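Here's the structure we're looking at; comments come further down.
Missing here: one protein chain of the complex. Every other protein chain is in place.
Here is chain A:
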């Protein structure tokens, strides 16, 4: 399956298993989503389970909070992560705090899906990676898969989870893995082992990272598209990097990070999002706090620049394998 098909399959499985699961968002119903992620679901489950919504992110998330308070398990879509901002109040002030402020009387078991990330000439408002806007909010879970197998298993876990989850989908990975070499043709998921996805129900646990590539020289902490970029950088530099795909960005799998960095003594954090106060800063701080006496080099950060995401300068902005590889070398030489 492609990641699109895997996500659709996860929603199909959960619509079938749990009558309280409902899916809605802009263009999600009849049309099946602008990325086809909900294709055919309305025809299969009816308009009361899968439906189109007005163009109102605050309304989509706000009604979902109300539905979750009633006892449903809404899975709503924001068409692009770049457009979640109008729903900020409902996400931060409401969904994230419902359980806490009501001492558990009301809960918000809901999943908000958002296609994110760049590398597609999406320009300023179709490329952003706003994960740090969510990881800073207590009460939210933030999750990002990097491949079809994880995408389905993680999405099922998120829908079943009783906490509100921000589920970020790197749209650059929807149809195939992408290592940052934009000049080469895209290989479809059908030719990648992680494109093998079971038809039925399975889960991938939350709060658990995966070692995407085992290695001894240094630890790369990353997620989403950058997992493949880091792999390319390892291949091209010959650095035996251990690549940790966080999968659950926050809360995260601290043990996986600490165990790896203690082993390698070197660490590079990689994300597409802008640098300052990005999630990488939290990762660097955690590594510093927990692995200080094991570190043999300063922790490197390879990220997007502190600028809005440009259009024409896409490949200068996007942290490709050359920039990541250069950081590997700096870390090894330090």
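One rule holds for everything that comes next: a contact is a pair of C-beta atoms (placed from the backbone, for glycine too) under 8 Å apart; a residue touches a chain by one contact, two chains touch by 3 or more; residues count from 1.
What we mean here is this: contacts and distances are computed from a predicted model.
*Asks:* The chain dropped from view, which UniProt name applies: "Na+/H+ antiporter subunit A", "Ring-1,2-phenylacetyl-CoA epoxidase subunit PaaB", "2-oxoisovalerate dehydrogenase subunit alpha" or "Dihydropteroate synthase, DHPS"?
*Replies:* Hidden chain identified via UniProt as "2-oxoisovalerate dehydrogenase subunit alpha".
*Asks:* With respect to the chain omitted from the figure, which of A:43, A:138 or A:186 is a touching residue?
*Replies:* Considering all chains, including the one not shown, the answer is A:138.
*Asks:* Among A:3, A:22, A:197 or A:243, which residue is in touch with the absent chain?
*Replies:* A:22
*Asks:* Quickly run down the residues of chain A that touch the omitted chain.
*Replies:* Within chain A, the residues that touch the unshown chain are 22, 48-49, 54, 56, 58-59, 62-67, 69-72, 86, 89-90, 93-94, 97-107, 138-139, 141, 161-163, 207, 251, 254.
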